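What you see is the complex with one protein chain gone and the rest in place.
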Amino acid sequence: MSLLDGVELVDHHCHGIIGTDVDRAGFESLLCEADGPGRWHGTLFDTHVGLSVRRWCAPLLDLPSHAPADDYLRRRRDLGAAEVNRRLIGSLPTRQFLVDTGFQPDILTSPVELADLTGGSGREIVRLEQVAEQVAQGTDAAHFADQVRAELTRRCTHAVGVKSVAAYRVGLRLDPARPTEAQVRDAAAGMLRDVDHGLTARVADPVLTRFLIWSGADLHLPIQFHVGYGDADVDLAECDPLLLTPLLRALGPTGVPVMLLHNYPFHRHAGYLAQVFDHVFVDVGLALHNVGPRAPQVLAELLELAPFGAVLFSSDAFGLPELYVIATEVFRRCLTGYLDSGVAAGDWTSDDASRIATGICGGNARRAYQLGPP
Amino acid sequence: MSLLDGVELVDHHCHGIIGTDVDRAGFESLLCEADGPGRWHGTLFDTHVGLSVRRWCAPLLDLPSHAPADDYLRRRRDLGAAEVNRRLIGSLPTRQFLVDTGFQPDILTSPVELADLTGGSGREIVRLEQVAEQVAQGTDAAHFADQVRAELTRRCTHAVGVKSVAAYRVGLRLDPARPTEAQVRDAAAGMLRDVDHGLTARVADPVLTRFLIWSGADLHLPIQFHVGYGDADVDLAECDPLLLTPLLRALGPTGVPVMLLHNYPFHRHAGYLAQVFDHVFVDVGLALHNVGPRAPQVLAELLELAPFGAVLFSSDAFGLPELYVIATEVFRRCLTGYLDSGVAAGDWTSDDASRIATGICGGNARRAYQLGPP
Partner (left out) sequence: MSLLDGVELVDHHCHGIIGTDVDRAGFESLLCEADGPGRWHGTLFDTHVGLSVRRWCAPLLDLPSHAPADDYLRRRRDLGAAEVNRRLIGSLPTRQFLVDTGFQPDILTSPVELADLTGGSGREIVRLEQVAEQVAQGTDAAHFADQVRAELTRRCTHAVGVKSVAAYRVGLRLDPARPTEAQVRDAAAGMLRDVDHGLTARVADPVLTRFLIWSGADLHLPIQFHVGYGDADVDLAECDPLLLTPLLRALGPTGVPVMLLHNYPFHRHAGYLAQVFDHVFVDVGLALHNVGPRAPQVLAELLELAPFGAVLFSSDAFGLPELYVIATEVFRRCLTGYLDSGVAAGDWTSDDASRIATGICGGNARRAYQLGPP
């Protein structure tokens, strides 16, 4: 019997899946953080995620493990998106999903639609920038702050957390101070001028970013931050979680948990922050299923300094149900391997291993997000 | 017979131990770099150091290995601090301790008291900032520099090195130039104004930091730098040893060895510096006993670029005798494993392994600190 048998799994950061069929280019563009197959590197099936699709998902579609990519895509098309989604998501052991609804919600399943495929439950994480950008389409600078706060409160009535994509907009080198109302008004005026000129509102100003973070903290909900690894839009040099140190110090007294997502290749830095700040939680979602046979080392590196009570599971799966399957399988294998090895080496007992596993798989998330008992 | 049998061990950076009993909260607060147990992460016994205490220290107190934390603390209290210290420190193979006396010396054993528990000898490392802060309590800006130099010379009569905690005060992004007397006077005036206002003197000015480092170099003693991993007071983003590169270049001609302590998670950077600068020595003290089963990888990463002649052993143990036991055990296991594996793989011979072990365990420290023969 495996260590994780019967242990509840909470995926504390994921997105929905696409309900429609995708062609090969579309499929490859969703596999990893590359925009899609290009001139120089060849097919993105020659990445770890691509190889993992063939390994773990092919059998769920009645193909042999490691079936060629063409066979896999043909079978996927023959079954249709609905059946593929049903099979792949239905295979997951996860019963609790915390879903970031802030990016392309129109093409993705809702939290409830997603969770229904596993018979589990889905809760929402509200993306701060999305709320602000919706508000910005119909307000003025003088009312922006109040309207954002009101709309955020409304949207969060049933949400369990908020998320900041500061990393994608202004980087993580953030002044920790809460901006004044006057500063927010001036910064909002800048964004609203773009709207007046017909552009879509886009929060890309450190003052607005900080206003949103502090507004989230005022709701006493956990705040997720995209940290580290992402696509070509991110400036990874400005996404080291250590850059958040002053803000983490400032948020400490609010009692609000801060969730550092992904973190790779700075996950050791994140582990350090989790050790010295009691309100910081960390994961290596997204990274874990992208690094192939090195996933055990990446998880183990996070666990070097992070206290066991500070570590969470997330898939960060987006769009393709395959990514849920792979991320979850890889995570469970890595955690099991790590804890079993420690028992074998005498580092800890099997009781310790069970307690640690229960926390990392779901207990820590339940506590931090105040989800109540499973 | 093990590779390290009979090999002398010099702990080139440690602190004293506490002579009195501590309660559970006090014990947990000394385990790792977290301030103490908090609301979110649970007990700090669920860290690698906490698990290691139960594994390796429980038997030294007549308990089974992996005894529960409560049992361990009860037994510790029953035996009393003096007996616990005697048993734990007495179990060490270390006979030479270089002790940083600059932090909370009033509650810690002196170098001689510590070493007496093992029948070994203890030498002092003088913390530069502490000397300056003591002088600052009774001087004026015009005499500050001369008095610091005089007091430092006096304090170092029997010391074997000095230490800078620039990392905790101003970060490591230091201008390499020796500041002028006028610059030091002005910077001292700023600190002394705080003293005049009733505050305790605190060196937190890059000019004073640099003045102290150059004053230390003038004494021709090795200079230790805290680098990387530390508690929440450190701004880890400013503690990458690479930030010291200009200063290391400038110090090269003085002939003074520079000791980069801890270094995690930048220990590969430290290894690089040790390769390209002959006067740079490195360790992964503190980190090694905090990372649990990953300690072999952390040491191995330091040894990627660092020449074997540049690597030292330190425990950085502070307060709890348990930390000496664990740090020393972990270091010896890791080094033995690393060198034995290399022999098995044909990377080097067993004679090579013995020579390298002798250097890293003590020979390199003896040479760098000019300690004389064992």
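We call the chains A and B, going by the order they appear; numbering starts again at 1 in every chain.
Note that a residue touches a chain if its C-beta (ideal position, glycine included) is under 8 Å from a C-beta of that chain, and two chains touch if they have at least 3 such contacts.
Here the structure is a predicted model, which is why all the values come from computation and not from measurement.
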Listed residues B:154, B:193 or B:367, member touching the removed chain: B:367
Of A:190, A:292 or A:374, the residue in touch with the unshown chain: A:292
Residue of B:39, B:220 or B:249 in touch with the missing chain, whole complex considered: B:249
Touching residues on subunit B - with respect to the absent chain: 240, 242-243, 245-246, 249, 255, 257, 268-269, 272, 274-279, 281, 297, 300-301, 303-305, 307-310, 338, 341-342, 345-349, 352, 355-356, 359, 367-368
On subunit A, residues whose C-beta touches the chain left out of the figure: 32-35, 38-44, 46-48, 51-52, 55, 65-66, 229, 231-232, 235-237, 264-265, 290-294, 297-298
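Here, only the chains that are shown with their structure count from here on.
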Centroid spacing, where centroids are CA-atom means, of subunit A and subunit B in whole angstrom: 37
